[in-house]
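In this view, the complex is presented without one of its protein chains, the others remaining in place.
Going by the order they are written in, the chains are A, B and C; count residues from 1 in each one.
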Amino acid sequence: MAFREIDLNMGPQHPSTHGVLRLKLAVDNEVVLRVEPVLGYLHRGMEKLWESLTYTQVVPLTDRLDYLASLSNNLAYCLAVEKLAGIEVPKRAQYIRVVLAELQRLASHLAWTGFMANDIGAMSVLLYGFEAREDILDVFEEYCGARLTVHGIRIGGAVRDLDAPLIARIRTVLERIPKRLADIRALLDENRIWKERTVGIGRISAADAIDYGLTGPPLRASGVAWDMRRDIPYSSYGDFDFEVPLGANGDVYDRYLVRLEEICQSIRIVGQALDGLPDGDCAARVPRILRIPPGEAFHTIESPKGVLGFTIRSNGSDKPERVKMKSPSFINLQSLEHMCKGNLFSDVVGILGSLDIVLGEIDK
Amino acid sequence: MPAALVDRPELRKALDALTGRFADAVLGGAVEAGEISVRLRAEILAPALRFFRDELGFSALEDLIVCDEYQAPVEGGKRFSVIYRLYKFPGAVRARLAVAVGEGGSLPSAVPVYPSANWAEREAFDMFGIPFEGHPDLRRIYMADDFEGHPLRKDFPLAGRIGGL
Amino acid sequence: MTPFVADVLIPVGKIVAVILYPMIMVVVMIWLERRVVALMQGRLGPNRVGFQGVLQPVADAVKLFFKEDIIQRQADRFLFNISPVLVMFSSLLAFCFIPLGEPLRFGTYTLTLWIAESPVGLLIVLGLSTISVFGVIFGGWASNSKYPLMGALRSVIQILSYEIPTGLTVLTVAFVARSMDLVEIVRRQESSGVWYGFLMPVSFVVFWISAVAETNRAPFDLPEAESELVAGYHTEYSGMKFAYFYMAEYAHMVLVSSLVVILFFGGWLPPFPGVTALRFLHAVPGFVWYLVKIMFFLYLYVWIRATFPRYRFDSLIRLVWKWLIPLSLANFLIVALVRYLL
Partner (left out) sequence: MSRLAKSLKSFFLVDMVRGLAVTLRVYFSRKVTVAYPEKVKEPAPRFRGLPRLYRDEQGEPLCIACKACQRACGTNCFDIEGKKEEGAKLMRPVKFDWKLDRCSFCGFCVEVCPTNAIRFSHEFRLTGVRKDGLLFHLDEMYLMGEDLQDHLCGGCRRTT
């Protein structure tokens, strides 16, 4: 019996669309024929709003883009402004930024591991991932008083210095994460169900991944070594010794492994940055009302989700003329249809999860 | 300054190849801060993108940026400048292609060359109202289909809609 | 004992008991599940209502009771209303055939701890519990919505496929016990001195996996896979009708756990019924042993749910047709051969 093609609406309220994403699916029984993401449910007009704020006032709003990695957004925006205004950031501030950004990467990847496993049905992993992430959020709270929308990086440096007790606390947190990670790996790595749900699912070849503009862990899982931290080092990333983990197959399982390995690498980077923390100021002297002569700057960083870039145009006033954000989730989501076609409906959930999208960043 | 950003002779060579190929359609070109920056006539955008991709090896489109030059129109009163940022790796080389387009004018779509331009062009269309010819599916991406106006244009009010609150 | 008591009061009391017993177990199970899953995830879980949150299921039920009962306009009202009843009824009816212990003697009167005993009780229980698939597909279809329909289709395929290994493994027990009477099966385990679960571990494992699949529980909870199908076949249900589906699922789990205990773990027998040194274990009433064993399997359900990811539909079907059915067939042949030779 031929089964009629069904149009299926997944979202905007659905347990696993990670926010208010709507997917218009066309399925033949359970096989996916077409996927069309419908965006805009969270569109707040950030880019328009930024044009009416001073350079400094934009920073806390960047927290609300990728709310799972707010410090990465802060960092990308501040680096772009500093490039435009020619502000030299003290070495110590650069190291503090690295510590914060890598902790944020840890938090984001741990949360991702939990979400992803929960989408596949392993609900305990969600809580284990969050438990480890909670430790990091506690560090952020200790550092500057907020957990999620941290606003810890300012134009010119970081909001405050890392003091000895906080450094000690970060070190204990770093020691705890591998233990939690070991639990997660014991639950998932070898598990036959997990492997069946992830190995070979949502494959994308290296060439296709580049064509679709994929960045971040999904791209590296396809075997393309593109990591902004290493290729165009910013904020003293060149000082640290770390590896860029690569996958081979470009499937969901490789994305999982790449992210887990990135967690280990981030722990290494934070350790090195804390060990080598130079003396100096934690921020450059930057006037609160920053006036930047006309110009344009583009700066990219490697955020947990992928390559995050800001283009900023100044017009001589204290407000930017135009800020354009290159959001990794937005571009990564484009390849969803390519990965999902011909797979089963259940896999859409896993593939979507493996891309690690955040709707705050997609809809801006 | 990291090694990747130092001025490199091959960039200049690439720029020369571009001007040699498209001659007077290249309005200005420079190599600054480790990236090629050129301003092109809109007519040669499609072949120029193809040239960058196929012959210079810029395999990825990093970003597509539109700016509304409301106060100071460029190139004979054209209102928008559209910037294509290309990336070449390994090697971490960037290129910046700028074209100008007037209100009501259109640009050739970059999707046949860089498939990742798909949503970026839809966003530009949604936010600025620049049509891209040859785009497979040019619809609004963020705003509702029946929304009037293009929010990121400078004359669009920050609060409310066109024609008042 | 007057005939009135023997013929009216006691049967009515038993009928009430056979409704109450699963319901109480369901309430305990719902609390156990939420609590144990929470503890396994490093959370505290519900601990507000009553001591350690034991009254949480009651609070849930009260909440569901007062919820608006929504029947969407396009739904087939008759089937939509009948399906929760059908699901609930099938698992409750099966409890009539589940013995809770040896008959008790009060002077001349013998009180049996079951409502109906049948020489083919095993088949009847399996048959009745499968009726719930009608409720599921009626509910999924009558909702006239896409997610419930997909959930219902998955559920039917899944339950029907897993019936085969269940039947084949149950047959091995029937072979060894030479009976399909549930009471008789337990008595045979007592007389032979070994529980069938240890005698035929393959049968037990296959039966358990199929049983988890048939009750639509994690990791086989595809018909209601929340990350994909929202809530599966009962997406459109609310209020008490949803509660019916919910309770029926748990009642079904209790039923399956009872069956596992009866078939493979000696029902109400204390451990090691054959070992004379452990005779003192007989001092504990059989019903307690029975409950302890059932609770263990209910715990196992929850434990598995807290640990594993969810199978995908095709691998679920592959598992049963390529692994479980051949395995249970081979097991069946071996048991039959051994039984024939001995």
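Everything that follows uses one rule, which is that contacts are C-beta pairs under 8 Å (C-beta built on N, C-alpha and C of every residue); 3 or more make two chains touch, one makes a residue touch a chain.
Please read these numbers as outputs of a predicted model, since none were measured by experiment.
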| field | Omitted chain - touching chains that are shown | value | A, C
| Contacting the left-out chain in the complete assembly, out of C:65, C:109, C:287 or C:303 | C:303
| note | Touching the hidden chain, out of A:10, A:25, A:42 or A:61, is A:61
| For the full complex, which residue in A:77, A:95 or A:143 touches the chain that was left out? | A:143
| Footprint of the hidden chain on subunit A, which residues? | 53-54, 56-61, 63-64, 124, 127-128, 131, 134, 138, 141-146, 149, 151, 159, 183, 186-187, 190-192, 288
| field | subunit C residues that touch the omitted chain in the full complex | value | 36, 39-44, 47, 303-304, 306-308
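Keep in mind that, in the parts below, only the chains that are shown with their structure count from here on.
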| message | Using only alpha carbons, which chain's centroid is the nearest to the whole structure's centroid? | response | A
| field | Most widely separated chain from subunit C, with each centre as the mean of CA atoms | value | B
| query | How big is the gap, in whole Å, between where the Cα atoms of subunit A centre and where those of subunit B centre? | reply | 25
| said: Using mean CA coordinates as chain centres, what's the gap between subunit B and subunit C in Å? | reply: 63
| field | Between subunit A and subunit C, centroid-to-centroid distance (C-alpha), Å | value | 45
| field | subunit A-facing residues of subunit C, complex | value | 37, 40-43, 146-147, 150, 218-219, 221-222, 225-228, 230, 305-315
| request: Provide the residue numbers of subunit B that touch subunit A in the complex, in ascending order. | output: 2, 4-5, 59-63, 65-68, 71, 83, 85, 89-90, 92, 94, 96, 114-116, 118-120, 127, 140-144, 151-152, 156, 158
| request: Give every residue of subunit A touching subunit B within the complex, in rising order. | output: 39-40, 43, 45, 47-49, 51-52, 210-213, 225-226, 231-233, 238, 298, 300, 307, 309, 311, 313, 315, 321-322, 324, 326, 330-331, 333-334, 363-364
